[in-house]
Every structure is written in C-alpha cells, then in structure tokens.
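The other protein chains are all here in position, but one chain of the complex has been omitted.
Chains: A and B, in written order; residue numbering restarts at 1 for each.
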Amino acid sequence: MLDLRLYMLQRITALVMAPLVLGHIAVMIYAVQGGLTAEEILGRTQGSVFWFLFYGSFVVAVSIHAAIGLRVILHETFGLTGLALRGVTWGIAALLLAMGGQAVIAVTWSGAA
Amino acid sequence: MNGSDAMLEVSVWRGTTSGGAYQDFEVPAYENQTILDVVSWIQHYADASLTYRFACRVGMCGSCAMMVNDQPRWTCRTHVKKVLKGRKLKVAPLRNLPVIKDLAADMDPFFDKWVAAGGAHQPSASRTEPIPPVDPQDPIRVEASAGIECINCSICYAACDTVAGNSDYLGPAALQRAWTLLNDAKHDAKDKILDAVSGSGGCHNCHSMGSCTAFCPNDLDPMSAIAGLKRATTRRFLRGGR
C-alpha cells in the first residue's frame, strides 16, 4: 500500500515543509497582532516573488503530503483498495493543488485587488 | 487466593473465524498459576473439546501465545496474578490471524510473510569454503544479534494496529528477521531483502507506534529493526539504486 516510492515522497515533502511550517507559524503570530484585514494581508503578500515561491512550494508539498497521508487512512480504516484508492489519492491531490494554487495566486499576484 | 477455595471466572473463546462466542468457566485459583495452567485445567477437568496450542511451557517455543484480557501474551510465562481483573480473565486466540478452532490461531499468514520478507537464509559460502569469521563486537553484528532471540510467537504481529488495518503488511516479526539477515555476514541475498521489504506491504507501512516493542515477551525491539530497514532502503533510494 505504501511502497518505497510513496514513502520517499511523503518524507521529502515533509522535509520541504518543515521550515515552511515554522515560517508560516511565525508569520501568523506576527500578523494577528492587532487584528487581520484583507488589505493588511494583501499589502504584505501581493506582487511579492518571495511569498509566491514560499506559499507556492508549500501548496505543492502539502497537496502531495496530505493525499498520501489520507490514502493510508482510507486504506487502513476504511478498507479502500486498488483503483478506488488510487483514484481518491489523485483526486485529493488535484483538489488541494487546484484550490491551493488559486489561493496563492489570489494572495500574491500583483494588482489583483 | 489460598488453596482452591477461590475461583476464577474465565471467559474463553470457542469457535472459528466464521463464528463463535465466549464460554464461561469457573476455575480454581492457586497461589502459583499461569494462564496456560488455567487453560489446561479447563481442558482437563471441564471441557475436553477445548482446542489450544503449547509445547515447551518455558517460553522457548513460541507456540502458546493468546490474547489475555485483550492483550497478546505468552501464556506459559504469564502469571494469573499479573493480569487478573478482579476475579475475571478473558482468553482468546491471537489477534490479526485466522482462527482454526477455539484458542488455536492459524499461523500460516505469519510464517508466509516471514518468508516473503526474505527471511529464508541464503548462505554466502558453500560448505567447502572456510566459515566467515563473526566478531560479536562488530557494530553490524550487534544489530543482527539484537533480533536473533525471536521465538516467532506472533505476539508483536497480534499487537500491531498497522497489521490490523492493512492485511498485506508484513508485520514486525518478519521485518525484524529481514533486518537481522541484512546484518548477517553469512547471508548472501542482501539486495533481495531490500527489494522484499520495499513493496506495497513492506517496512514503509510502519507508523512506529511501537506496540511490537512494548509487547515483545523477549524484550526485543522490532520497531527499531524496521527503522533500520527504512534507513537502509532510503540510503539505497538516494544513491539511485531503487
């Protein structure tokens, strides 16, 4: 069910996300001081190549990582196997990638708002 | 518990994989008494049709493991006093295996996986060649030695929740055997082992929940052995060896 290839993908995306998660938590602690507004968030992130790459790589890694993680649970807890398991794994990855990509573009693309 | 005045209330699983139920027995309690003694008493004095398995009675052969109060235990070395809840005992066949009858689990899947993980010995030299020297202090040999006291009782296999959820998973005992052979100077098919434990039921399914190590009656550490296999396969993957 989890062969070496999926295991390595899961661990590599985890390693990629380790610094990103710490950065994300740091930004959250900083950003929530004095409340959140759309203008404040977008003022920081829009048009920034750095934040585009930061959150872009985050979204790619988390889509793969979450899809493999949920795949394990769907198999072990709900007994999903074979084609259904493959399909759902790819479906989760595609959904997260699409929604995450849209969010990253919305927040970091310049001149959007 | 003095003499045979006190009685134990023992629920014993009767049946097979396709169906069955717990049957209650009253068994005299003694000062010194193992779970296997209790099961044997039932078979001798209460119901001769009770099926169970044992051989050595001293924790060497690994054939008498059962679920005792929902935990996997070697019944010949488990004293009643240690696991008694009030006066109640519950004895069932090993978890994660088919049941042949009553307390006798079908060990075939367990040993099939042992072989599937590359557990059959492949000598690196023939009998005409000199015996390769084995230094007990060698760090690699120390890794191998850590797992060779496994008696194949299947307690780790019964304790493992990953086995419960994933029937293809090779399980702690088979993977520890593979790790032992991987570190054995006299074993030849090292790459075959890494292939065997890298498949869809291989070592990478382990979640390091450590029930194998917590329950092993011989205090072995299959979880760390499996971590060793993950390390070895990762290293081979990074070198492009897949």
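Assorted remarks:
The working rule: a residue touches a chain if its C-beta (ideal position, glycine included) is under 8 Å from a C-beta of that chain, and two chains touch if they have at least 3 such contacts.
Please note the rule applied: contacts and distances are computed from a predicted model.
Between the listed names "Acyl CoA:acetate/3-ketoacid CoA transferase beta subunit", "Succinate dehydrogenase cytochrome b556 subunit", "Sugar ABC transporter permease" or "Phosphoglucosamine mutase", the UniProt record for the complex's undisplayed chain reads "Succinate dehydrogenase cytochrome b556 subunit". Remark: the omitted chain is touched by one listed residue; of B:53, B:95 or B:177 this is B:95. Across A:26, A:53 or A:94, the residue that sits in touch with the chain not pictured is A:26.
Note on the undisplayed chain: of the listed residues B:31, B:70, B:129 or B:219, the one touching it is B:70.
Contacts to the hidden chain, counted on subunit A, fall at residues 11, 14-15, 17-18, 21-22, 24-26, 28-30, 32-33, 35-38, 41-42, 59, 62, 66, 69-70, 73, 92, 95-96, 99-100, 102-103, 105-107, 109, 112-113. Within subunit B, the residues in touch with the undisplayed chain are 67, 70-72, 92, 95, 158-159, 161, 207-211, 213-215, 223, 227-228, 230-231, 234.
The rule is simple: only the chains that are shown with their structure count from here on.
Averaged Cα coordinates give subunit A a centre that lies 40 Å from the centre of subunit B.
Residue ranges of subunit A in contact with subunit B, taken from their complex: 1-4, 6-8, 11, 72, 75-77. Across the complex, subunit B meets subunit A through its residues 162, 165-166, 168-169, 198-202, 204-205, 230, 233-234, 237, 242.
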